[in-house]
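Below is a structure I'd like to ask you about.
Only one protein chain is missing; all other protein chains are in place.
Think of it as A and B in the order they're written, each chain with its own count starting at 1.
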Amino acid sequence: MSLLAVSNLAKRYHRGSKPFPAVDDVSFEIGPAETLALAGPSGSGKSTIARLVLRLIEPDAGRIEFEGADLLALSGAALRARRARLQMVFQDPLAAFNPRATVARVLDDPLRIHGIASRAERPRRIAALLERVGLDTGLAGRAIHEISGGQRQRVAIARAIATRSSLIVLDEAVSALDVSVRGQILELLLDLQRQERIAYLFISHDLGVIRAVAHRVVILDAGRIAESGDARAVIANPQSAIGKALVAATPKLSRNRP
Amino acid sequence: MTALLSIRDLSVRYRRDGVEVAALKGVSLEITAGERLAIIGESGSGKSTLALAVAGLLVGSAKIDGTVEWKIPKSQTPHSFAPPSVLPDISPTRGEISSLAAGSPPATLEVAESGDGRAISPLEGEMSGRTEGGATERRSSAIGKTQQQPLLGRDIGFVFQDPSSSLDPVMPIGKQIAEVTRTHLGLTWREAYAKAQTLLDRVRLPNPEAALHAYPHQLSGGQKQRVAIAAAIAAAPRLLIADEATSALDTIVQAEIVALIRRLVAEDGMTLLFISHDIALAATLAERIAVLRRGELVEIGETRQIIDAPRHAYTRALLDAHLGLDAAPLLARQGASA
């Protein structure tokens, strides 16, 4: 059974007076511990889909089923409770946290809100979360703006797994990172997926990264699905025009090792 | 093979929150006339500082040692001192490159590395500097008065990462480009507009005649970057500096802009300084690559040599970290070990 099933999702925005479809009749499924990538040029609707799935914005039409429940039917406390299982990591880890927050507070919030640990127990849980994402537990007292970009993204991942989520939406989560840090973060994500059976909705414009970590890929163009399938197969042999253009535009590093 | 400029032992330090940060530490390199040189590095490597230093755009509070020496012949175009309002960065009074003695006007802005694509771009510093009263003090102590000093805008074109902040939002783009040619080439408005239209055509903006009267907000990100490039090359500079000029764009638009830069550089015989965090992208465009790390020049060489036979472990690490369409997927590696 699929973890997340999105069917016939649609969202229109109004640009001036004329409506323009940001997401148009999009359907896909994600299974447990699976990584589905959404690829496409800017304006193709990738990020809108991420926000629709997370109920940060409301769709005009369609259905989102998560863990067997109709996500769009939920509201108020029931929706907030369900959010524990459905998390997100943003592109810019600095913008994704309250500028006044400390690492400890960022991780304390989900534990408190979902009643996962008592007040006395939380510092230990926070330390365990930091260790789980490969950070020094001494970082807990630091302000978010004091730590490096890579560390911030690890904190963001720690927050996303704090509530034992089953699906994490990664919206360009590694795009702003230096390549050396990016590799480590991707390794961490894959490790978490194996250990905790977390599924990822992996949004990226970078086919190289998608090919490295995703099982399947959906290529979007102007809000519609252009093609989808096994990530490596699609990228090796794209069928749609936009797929071909994306592959052609990706910088190639042809190394001839001596 | 004549050198266009030679950077000797360049060190730049900024003060940030009362702490001095070394952005560049004793970097020396030569830029050959007509070559395409890429400077690559991660955030904090100093690559943007290097670009700003070459363009003479470092903030006044930066402490600078070493020299950036230009070897350009006397320019035929007459000097013009009318300060253009097109781009905040194209000001004759700011463009002088010199053996830079440390002056210390009060710190008004902060220049951050723009490597991660989201940090403060140097241009934002520029803009805030301008709003505070027009002429932010920039270093202008020239050494060799005998030597022709290059002018930003006329001799150097600079393309920033974020075209939205490098273009004036309330001025039609045609006028923004026309001001550059009027200022630096002494054209009349009529000639300048004609030239602007030609330039918009050269950067492949659809319907250039109508585009002259468009405002930046009416254009897409890629189109704005094309306009910024048109303004940068308007006065036919010898050197074009592109500082992460494609980082904010998606893959397809990035490829288009890189192709555009390649074509323009070839057509005009410009020298290109291409600043990027992406070694694969740099390799597609540059003849030589310089690798910076934490303010130091790690290595510099022909692109093929850097890619195929890097001498430095850091360069190798950068290459290994690249996830191309031919790299072994991490997923498979993990699957095999699981």
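Note that in this section contacts are C-beta pairs under 8 Å (C-beta built on N, C-alpha and C of every residue); 3 or more make two chains touch, one makes a residue touch a chain.
To be clear about the criterion, contacts and distances are computed from a predicted model.
According to its UniProt record, the chain left out of view corresponds to "ABC transporter permease" among "ABC transporter permease", "NADH-quinone oxidoreductase subunit J", "Putative protease" or "Pyruvate dehydrogenase E1 component subunit alpha". Checked against the full complex, the candidates A:Val23, A:Met88 or A:Ile126 give a single residue touching the omitted chain, namely A:Met88. Residue in contact with the omitted chain (choice from A:Gly16, A:Gly68 or A:Pro99): A:Pro99.
Across the interface with the omitted chain, subunit A contributes residues 51, 54, 56, 80-81, 83-84, 86-88, 90, 92, 95-100, 109-110, 113-114, 159, 163.
Throughout what follows, only the chains that are shown with their structure count from here on.
With each centre defined as the average position of its C-alpha atoms, the distance from subunit A to subunit B rounds to 33 Å.
Residues 42-43, 115-118, 221, 249-256, 277-281, 283-284, 307-309, 317-319, 321-327, 329-331, 334, 338 of subunit B are the ones that touch subunit A when the two sit in their complex. Remark: subunit A residues 35, 41-42, 91-92, 94-95, 149, 175-180, 182-183, 186-187, 190-191, 194, 205-209, 211-215, 232, 235-236, 245-258 touch subunit B in the complex.
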